[in-house]
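Complex shown without one protein chain; remaining protein chains in place.
What follows is subunit A.
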Amino acid sequence: MHPAPSVIVFTALSGLGFGLLAFLGVNVPDVTGMTAFIFFFIAYALAVGGLIASTFHLGNPQRALKAFTQWRTSWLSREGVFAVLSLCVMGIYAACLIFLDLRLPVVGIIGSILSLISVYCTSMIYGQLKTVPRWNQPLTPVLFLVYALTGGALLSGQVYLAAGLMVILAILQYAHWTIGDGRLKAAGGTIEAATGLGHLGKVRLLESPHSGTNYLLREMAHEVGRKHALKLRVIALLCLGVLPCALLLLTAPGHLSALLAIVLHLVGVFAARWLFFAEAEHVQALYYDRHRAA
């Protein structure tokens, strides 16, 4: 799949933002006033910034409000609904905490749960697609949730929790890649199955529908980004888990080491999210004779 910057930024940043909101809603860290304002500002900047980035790839963003209507069937619509709900509920919680020094624990817990549901909905936009077997596995929503929780723990300054979650995240990410590598084959993703001509013999594309490219190939048969997949996987695992984890546990806690750990983690998240899209094989590209097993 085409690793569009807008969707990478959207899923990565809004995940971190909602992860931080989930922690802030249950009073972690225990802050009020100006400090609380800074924490909530960071969370909202990430969550809202990510959501705004997601509108950049729309063909007609002026109609985006209509996307809140189809929550009965559409995970994308649900994502929008829950994102707005959690931002509103957490907004009430944050305003009381910052300006009135008033803690509303029930509102906070509801806001935390809604934030995590938003992340789950984001993950299901991808996890629901049978057409992209690499995404269509139960680990996809788990992975997105642990990404959000790890980022949230890191941003809310929970050193040991963040370190532990980073180890779990690295293992989960590795498992998602490994299982994902076999998903296309398991889903019967061959040109013979796609064309239904397998009973006649081996199938190959003799002539493409057009000599040039098209929307389908640009959007769903992206292969350039996979060129350095292995190197990127190593970089992602080092940056999202190993290095920041070591940094947090081996250095004295402080703003500088925390900032460095966050930056490293972000680099890892972006590398992993690039691969999430770039490595994903869409079955319709089988009709263009792509995705042959190497």
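Criterion: contacts are C-beta pairs under 8 Å (C-beta built on N, C-alpha and C of every residue); 3 or more make two chains touch, one makes a residue touch a chain; residues count from 1.
Just so we're on the same page, contacts and distances are computed from a predicted model.
Asks: Just to verify: the chain that's not displayed, which of "Oligopeptide ABC transporter permease", "phosphoenolpyruvate--glycerone phosphotransferase", "Ferredoxin" or "Lactate utilization protein" does UniProt list as its protein name?
Replies: Record says "Ferredoxin".
Asks: Just name the one of A:T35, A:T69 or A:T178 that touches the chain not displayed here.
Replies: Checking the options A:T35, A:T69 or A:T178, the one contacting the hidden chain is A:T69.
Asks: Out of A:T35, A:T178 or A:S208, point to the residue that touches the absent chain in the complete complex.
Replies: Among A:T35, A:T178 or A:S208, only A:S208 touches the chain that is not shown.
Asks: Specify the residue from the set A:V132, A:A170, A:L264 or A:A278 that touches the hidden chain.
Replies: Hidden-chain contact among the options goes to A:V132.
Asks: Considering the whole complex, not just the chains shown, which residues of subunit A touch the missing one?
Replies: On the subunit A side, contact with the omitted chain comes from 1, 57-61, 63-64, 66-70, 72-77, 80, 125, 128-132, 187-188, 191, 193-197, 199-210, 212-216, 219-220, 282-285, 287-288.
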